[in-house]
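Here the complex is missing one protein chain, while the rest keep their positions.
As written, the chains take the letters A and B, and residue 1 is the first residue of each chain.
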Amino acid sequence: MSNTGDDDGRKTPVKDFHSMAKVSVGQILGLVEAVDEVGGLADAATISREVEMDVDRLGPILTAAEFLGLVTIEDGDIRITELSRKLLTANVRERKRIVREIIDDMPAFRLVMEMARSSGAPLGRQQVVQALADRVGSHQAEDVFNALVYWGRYAELVRYDSGSEQLTVRIAQT
Amino acid sequence: MEPSLLEVKDVLKSYFENGKEFKVLDLIRFELAERDFVCVVGPSGCGKSTLLRIIVGLEPPTSGQVLFEGSPIRADNPQVAMVFQSFALFPWLTVTQNVELGLEAQGIPPEGRHARARKFIDAVGLTGFENAFPRELSGGMKQRVGLARALAIEPLLLCMDEPFSSLDPLTAQNLRDEILQLWANPDLPPKAVLMVTHSIEEAVYLADRVIVLSSRPGRMVAELEIDLPRPRNRKEPEFYGWVDEIYSLIV
Partner (left out) sequence: MRGLRGRLRILASIAILVAIAVAVFYPQAAWNAIQLPLFAVFSTTRMVFAYLLSLVFAITYGATAATNKRAAVIMLPILDVLQSVPILGFFPAALVFFVVTFQGSPVGIELAVIFLIFTSMAWNMAFGVYESLTTIPVDLEAAAASFGLRGMLRFRLLALPAAIPKLVYNSILSWSNGWFFLVASETFTAFGGTYTRPGLGSFITNAGLAGDATGIALGIGVLAAVVLALDTIVWRPLGVWSERFRMETTGHEVPRVPSPYERFRWLPRFPRLRRTFWASAQPVVTRYRRASVRLDRTYSAHPKVLRDIRFLDLAMFAVILLLVVVAGVFGLARLFLSPLPPAAAELPRAAASSFVRLALAYAIALAWTIPLAAWIGRSPRGSRYLTPVLEVAASLPATALLPIIVGFAILVTASLGPAAEVSAVLIALFSMQWYLLFNLIAGVRAIPDDLNEAARSFGLRGRAYWRRVLLPGMVPSLLTGSITAWGAGWNALIVSEYIPFLNPPPHVSGLGYLLDIATFNKPLPDNEMILLTILTMIVIVLAMNKLLWRPLYKRASVKYRVEV
């Protein structure tokens, strides 16, 4: 997993989560399917041509897929992982479970779980964004928060009510 | 031979402007039976959307007839549901409320509605997004809501108008596969699917049968059984054979 340098190593992973902010579940699954279809290994240019998306749009999706451990990227070659193969044969519900297992111990989620546990009440949006801003800077905090809500909802880890802007952590399913 | 679910009989559609006739569809004729997955392909502007609107009863044909289970179609027929290219979600309703739309119109009491909505929200993988508003969703998620909303009324026939055209290629491919997964589950509605698209590859990838329309006015050029085994691989020569054949029919 690539780690762009940051002066505080402990806090870096939360920042990495930022790569998932502008990427949807469908895009990542679509990418994995596309690589699988050409044999599980392809260079970025081939995939870009194959799915008719330029590298500009594909880049964030590749980064996020790598971040989730679904592909490895070496010298511009994209290779799908064992985890991806599991994902490909899974049905809709199993896919959610697999993604949940990948992301539920990511620092961004652990942070929210921690906050929820210690406050014992739903978390306000502002409160979470503030906590994130302390780690990733206010510039990216909103993005990370949106990613947290989107992926957290998909993985059924969090509930979010955009009307009252309150985030609840769902009971951990093990 | 199974009984026909849908019969499109010599449908013709013209628009009139300043007394001049613009023919959009010319003598469209086909049938749909249970377990049919049919795609209508044709170039943009050939009248595919118009055809679908006529088939679901939103618009009358100029001449000809659409029969559903033997009787003329009505727009609010709960046996037929529609998925739109632009998703057509109500921005002020949550995912659950959008999915419950048709059920509410049928007067199903809240408890029954919620249960049914939950079932189909789960089926399309939207659990967790129940109280999200459409603007909070990615394109693929939005179309899943559209799909769940259509499935929730447990229709016999599902009509889809270019459901993947507003999505980026990756999301679209992922959603296509998930729709095939749903279709492969005989416990879930619908009994038949009629989809309209301008993408030949998409039609060959999804359909058991492809109906090819010419450009304006839309005329039936061919009706082809795609006998490729599933899951289909878009890289295989047989697949490309079909795509090329349909391509040559249109141009």
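In the analysis below, contacts are C-beta pairs under 8 Å (C-beta built on N, C-alpha and C of every residue); 3 or more make two chains touch, one makes a residue touch a chain.
This structure is a prediction, so every number in the text was calculated from the model and none was measured.
S.K.: Given the contact definition stated above, which residue among B:Leu32, B:Leu101, B:Leu182 or B:Ile211 touches the chain not shown here?
M.R.: B:Leu101
S.K.: Could you tell which one of B:Glu136, B:Glu154, B:Glu178 or B:Glu202 touches the chain left off the display?
M.R.: Of all options in B:Glu136, B:Glu154, B:Glu178 or B:Glu202, contact with the hidden chain holds for B:Glu136.
S.K.: If the hidden chain were put back, which residues of chain B would touch it?
M.R.: 53, 56-58, 75-76, 78, 80-82, 84-88, 90-93, 101-102, 104-107, 110, 133-136, 149, 153
Definition applied: only the chains that are shown with their structure count from here on.
S.K.: Averaging over Cα atoms per chain, report the distance between chain A and chain B in Å.
M.R.: Once rounded, the distance between the two centres reads 32 Å.
S.K.: For a test of understanding, state which residues of chain B touch chain A in their complex under the given definition.
M.R.: Interface residues on the chain B side: 122-125, 127-129, 131-133, 136, 138-141, 167-175, 177-178, 181, 233-235.
S.K.: Name, in rising order, each residue of chain A that touches chain B in their complex.
M.R.: Spelled out, the residues of chain A in touch with chain B are 24-31, 33-34, 37-38, 51-53, 57, 61, 91-93, 95-96, 149-150, 152-156, 158-162.
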